[in-house]
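The complex appears here without one of its protein chains, the remainder shown in place.
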């Protein structure tokens, strides 16, 4: 089971001006083959199907799977932020409030969704469970996961070089840093199983020293810290400890629980999209709900 | 963000004898078009893309999305339980320890995964994000969700009539009951927006009075209770309250947090599957990890 | 079986200037998840797989399935109208008669088809039979169909706000009206089975009062009329009668047969596309066919 | 537009005993790459996208497209006939009325549908619009269509050799004969455009002289007759006339309208499938509908 | 088995200026339904699954399959040539070296690949093995293959009319000519089996007399020559001989082995893409490899 915490893992600044093209590029990070929906599902399956008496590795998978759920939320909200304001909030269809859709790389943002994110990649392909890798073999899973994180990080570094929109950059940079720390987790796991991951060189390596947002996050040691994403005991710290496996001088650190997080953004009604579609009358009904107090019992736990 | 609780939402009895056919049937509940991966993702997207000042509805979606994550775990573990023991734990390939795979409806359980669940449906189709519905329109989303839960419940009632394996029945029955309460949540939401869902008859209705496991669960009122699946305040109880919308005399109840839950089953090494693949030497290394104590800091939160 | 009537259900004005972007947007109405290929196939399957002694509902499905076949034709022809003139009818490839294709959102309109419609959605995804819903359960099918029509209508209202091209608007508006009447059919069917669809409010509701083309069609009561699309007796009128289920004051009406309809547009040869590809010599042969008279017997019926 | 005729194109005898394996094999003829959904959609698209002044060819496509719609119905009903009786009509789930599903090659017949046909092929793959070929080039379309019919016929001849179930054989044989006549139509069209299809040998050729059901149908000249499937004038007869293009001595014949046809089979309620799902109370409501008389107006046509 | 020859079958001039749109259009020739990956795989499967004592036809398939492998390479390299220079080779992400990606029709060229070709079509759909046709029936396979080559050629003629980029035109023209000769091969094969392919007219026919690059290639008789693409004896020449089956006066000719070919282009490092990603240190290591001499034994053959 999981518990919801209604916060994003990182701050999400306003996007500046709307940018449907950057929004569509960022879809790769949500529904792409190396995006957050995939890492989340892959680690969840590896955790659920885990075999054998090696609980620290199973815990490690569970912690990262849980973190990735929050990344899914972060990317989706960033896409929504980039789309916000792209169409004109007019209720008069004669003024073509949605004409921007015909110029946008993913018309579905406006036509199928109500100006919001979609479970697809940057080329419009729907996410597919064929992406999920779980061989049942612990070592192979760890190698695959390391490669998966490294590829995800590579793609985010490419995204960084495509747009300097603030909201876009904040989220892309955060993911670059978190993907790095996840690479380290899987490299550490392999080290415990006998692979001298890297004596000589941090491999795979992608230099991010030119990215100021990334450097700022790293100055907070975010590239060496893992949260357990649980209030229970986790074996994660038995693996993720000591020095960084990448010879970058990092000191690995496990923190209990989750990052403090940032507030979820609020997205207003978009009547031109019929989203939420609450007109005056329905809104009145819905707001009536707001005011009433439901009786919440205590869970039996 | 989310937090992990390392428990299943319901008890999972041992399966009796292995049953790869029942396991494959149950895949529909995991990776099928109306299975738990889909409900989880659909409600998560509707929650992330929510528009407008109607937070109780957004909270409601978040609570159910979070509950569905635990259902994904429950179904996957049940499939694993049904597969357990299907192959012979011999390390001698000459004895054809995996020959059962050629008689099983989904050979991938044994060939691609290490005798465990897969993100596919009962006919072997991989889960696809094309299943996810989020129109951005609140009323349409609620109607779709009601139909989705009702179809999921219909399929589980059909599953119930296919096998009486204990583990299979326990999970299928639990989902029949939870799908019903989710139907009620969405029906209630529609009622707050002016639909008199059903004056005369509970519709859609499927009679489960002949299913003893279902009746036992309903005797604990599980078909009228919702958990918030968060430690924060939730607007769920502002909608889900009063009488059942289905004229079955139910008294709706919201409980804070999550069900007590049951222990995760343990699945042993399956050397014939090279899963986990830890041989004597690697196991020694892995167990060394067990014993070391990692230093876990306190999260900054 | 079916019989062909070589007419479109509604008038299709010339498009004005070619508009490949609007053409591609309209593909959602043809090959999209909530487009006409889907409604046609879904109702056809529900009709073919119908169980039980409840023929008026089976007839109702058959009538709408048949109407949707004509909608498929209407949308495809509208797309073709929007593409007409987009490329230059030169036979000299040096003049790059098809260079427009590189600027168009769906290059397949020009590269795979001969400047014409494709069985894909507005994002280029091919239509898939995974869209077809037929649970076998009458009530669930009716609820799904209602939701399907409402979502289709929502998407068409969004399309309306994207372009004011005349051909585009004529077809989109016609479908908005017909989707509404289909919503009413399924709501009526649910009412006969005990659901008080809506005592208080027309739900789902999308206000189209700002769309003049829609208003014109509604002034002819097209939003309250159903044709049987058969010359045989149909049970449709046993369900679709009396007042509109949506509290809009409509008086429901069933008409035998089909609308009068409008002429199919003619699309000339496009030699730059090698479509039809009949050169002087072949054209002579083909026209020879025109002149000969085939002997047609009388069907044995 | 199209009109419905509530009949099947050919007689459908009862299946004898239920045969889910034969049902699944026959799915190839419904949702397979060379099945009836494909021919129907391919010819419909070629008809809708037709270019140039060569109406007899466009009419020819329309006639066959319309015939294929009836074939879709014939195959779906045959599959349903083969499934009928496969599960036990008990309402007591303890008796495992649907246990047959676990032994069937397509569990979705029982789990997703209510013991009825699905839009998939014999291996369970959903039908996809990527199958539809329309190049815009008349000659290429005709060659493709000829190959398509010949491949469809080849597959049906293979199906014939897989089962001798009566309903299965009746439909498969009918399609073998109709595919042959469609091959002749496209070969004739190519002949009018200058191809001497076959001076020496009927090619492609598959000998069906050992199939008694096929011979019976051919004794009625069904392999040389085309219906126009319209009450309007059709150019079909300007192409399909004279001698068979396959040197089999056939005299081609066009008949106006459609075959007399046979009654649709009735499939009873299957309570174990919750299909239709009408219980005593709902059935009473539904039957009330039966008795009421709706007022049907005259179409404006 | 196969042997590599590290050359392209035809010269590939530099592209002039980068053109991501032309690159994406050309993807149809690589990963499209009628592109080179498909012809290669289709003929390979028909060759591997060949039945019966008719070796010249099996050899013929093998020769063409092998030729198509080189076409895959030619098209991929041409796409890469068209992409070369599209992004700015800066290592400073602040300068947005990859901003071109947001304006390109296939962002995956820059985001998933390192500014290079992808196994997808011009609309971005990944290549699928559902395209591969192998009925097992020799005559049907030959007819399908003829149609396949003719459709491929039609699409390339359309591509020709979309861009006059030099690299693009060189490759498209080469394929137009080779597709024609492949059409002739399959037509010849059908002639040996009794089809008088065309007494009167070359069918299918597409006039390419206005394409100067095509004419130049035809002046070298490339439209009547086949290579065996093997050093062994091939039965190809027993079928492909005598006059062209298309009444264009051609004299068919089989040449042993393969065309002389042209050098593979070299694509430099693109640091902005982290492709190849070898930084100073890694490059030094890689270049060390260059200098060392590996000991190569003689194959046992």
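Quick notes on this structure:
Letters A, B, C, D and E mark the chains as written, and numbering starts fresh at 1 in each.
The rule we apply is simple: a contact is a pair of C-beta atoms (placed from the backbone, for glycine too) under 8 Å apart; a residue touches a chain by one contact, two chains touch by 3 or more.
Computed from a predicted model, the values in this text were never measured in an experiment.
Across the whole complex, the hidden chain's contacts among the shown chains comprise A, B, D, E. The chain not shown here is touched by just one of D:131, D:160 or D:246, and that residue is D:160.
Residue A:190 is the one among A:12, A:98, A:112 or A:190 that touches the chain missing from this view. Remark: the residues of subunit E touching the chain excluded from display are 1-9, 31, 37, 41, 44-45, 48-57, 62-63, 65-66, 69-70, 72-73, 76-77, 80, 112-117, 119-120, 126-130, 132, 134-140, 192-194, 227-232, 234-241, 253-261, 267-270, 273-278, 281-283, 285-290, 292-301.
Residue positions on subunit A in contact with the hidden chain: 33, 125, 128, 130-131, 133, 135, 137, 139-140, 143-144, 146-147, 150-151, 154, 190, 193-201, 203-206, in rising order.
If you put the missing chain back, the residues of subunit D touching it would be 21-22, 24-25, 28, 32-33, 105, 122-125, 154-155, 157-164, 201, 204-207, 210-212.
Note that in this section only the chains that are shown with their structure count from here on.
Shared contacts of subunit A and subunit E, meaning chains that touch the two of them, come down to C. Note on connectivity: the fewest chain-to-chain touch steps from subunit A to subunit C number 1.
Each chain gets a centre from the mean of its Cα atoms; the one farthest from the centre of subunit A is D. More than half of the residue-numbered contact pairs at A-E reappear in one of the options D-E, A-C or A-B, namely A-C. As a whole-number value, the distance joining the C-alpha centres of subunit A and subunit D reads 48 Å.
Among the residues of subunit D, those in touch with two or more other chains are 112, 120, 126, 128, 130, 135, 137, 139-140, 193-194, 273-274, 277, 281-282.
Viewed as a contact network, the protein chains fit none of the simple shapes, being neither a path, a ring, a star nor fully connected. Pairwise, the chains that make contact are A-B, A-C, A-E, B-C, B-D, C-D, C-E, D-E.
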